[in-house]
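Here the complex is missing a single protein chain, while all its other protein chains stay put.
Order as written gives the chain letters A and B; numbering starts at 1 within each chain.
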Amino acid sequence: MLGLAVLVAVGSVVGLIAARDDLDRLHFLAPASVVSPVLVALAVVVREALDGRAIKALLVAAFFVVLNPILSQATARAQRVREHGDWRLTGEERR
Amino acid sequence: MWQRALGPWLVVWAACFGLWLLLTSTVDHTELLTGVGAATLAATAFEVVREHGAPRARPRLTWLKPVPLLPLLVLRDTAVVFAELGRQLRGGHRRPGRLQIVRLPELGDDAERNAGHLFVTIGVAVSPNTYVIGFEPERDEMLVHQLVPKRPASVDELFSL
Partner (left out) sequence: MTGWLVAAAAVLVLVLAVGIVASRGPLMRRVIALEVGGVLVTLALVLLAEGFDRDVYFDLAVVLGAMTFAASLVFVRFLERWL
């Protein structure tokens, strides 16, 4: 599980570097924020059972799972507003 | 007015105190007293912000129906996203991601709409291939970005395997 978590994190960083533009780049925030923390938390639970440490690890994973989507939305909006003045689709983009 | 605030205050207080107990994992006297104080502060701050115009949210329990599917969607989309990355790294043609408009279901008043938007934002963007950019309530639409475009017609399609 740890190995898989690290592999997913590696993939996210490679995607961060290699992505074509910022909106594409944001997609690679999700595996590092959702998959890796959950795998690490599960590894801690397997090792420690449900004690204080495992609960804290699960809490960290829960934070990222719930909050990462909100952060992605805010970042994508900021990027669109800076580039186009408004996050909504332009007339040209709608066509 | 304070009677109306008491119910939510107690709920938030209980949640904060429960979180404190989970984090400290002890029933030591001093820790419990500190937890009571911290939960009181947090609940009061929450209620003050809520009373001063924070957006209301009223979720529906039926919105939790897709939750059991989410782990599978996350796994599937992680594979899709990394497969696309692998393809581009091997010299494949760089396909750009795409902005898509997705129709939203009918939601009730502002409180229900706020809760609905939050649920959809979290539920959709937990999986890596899609995230939400914004909502247009006047048109009942939301704007999403997909790395590997799939042209979803509705929110239900985003939550289906």
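One rule holds for everything that comes next: a contact is a pair of C-beta atoms (placed from the backbone, for glycine too) under 8 Å apart; a residue touches a chain by one contact, two chains touch by 3 or more.
Everything numeric in this text was worked out from a predicted model, so none of it was measured.
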item	value
Contacts of the hidden chain among displayed chains	A
Interface residues of chain A (partner: the chain not displayed)	2-3, 5-6, 9-10, 12-13, 16-17, 22, 25-26, 28-29, 32-33, 36-37, 40-41, 43-44, 47-48, 52-53, 56-57, 59-60, 63-64, 67-68, 70-71, 74-75, 77-79, 81-82
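Keep in mind that, in the parts below, only the chains that are shown with their structure count from here on.
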item	value
For chain A paired with chain B, centre-to-centre distance based on mean C-alpha positions, whole Å	13
In the complex with chain A, residue positions of chain B that touch it	22-25, 74, 78, 81-82, 85, 88-89, 94, 96-97, 99, 101, 121-122, 124-129, 131-134, 136, 143, 145, 147
Chain B-facing residues of chain A, complex	8, 11, 14-15, 18, 20-21, 23-24, 26-28, 30-31, 34-35, 51-52, 55-56, 59, 65-66, 68-70, 72-73, 76-77, 80, 87-89, 93-94
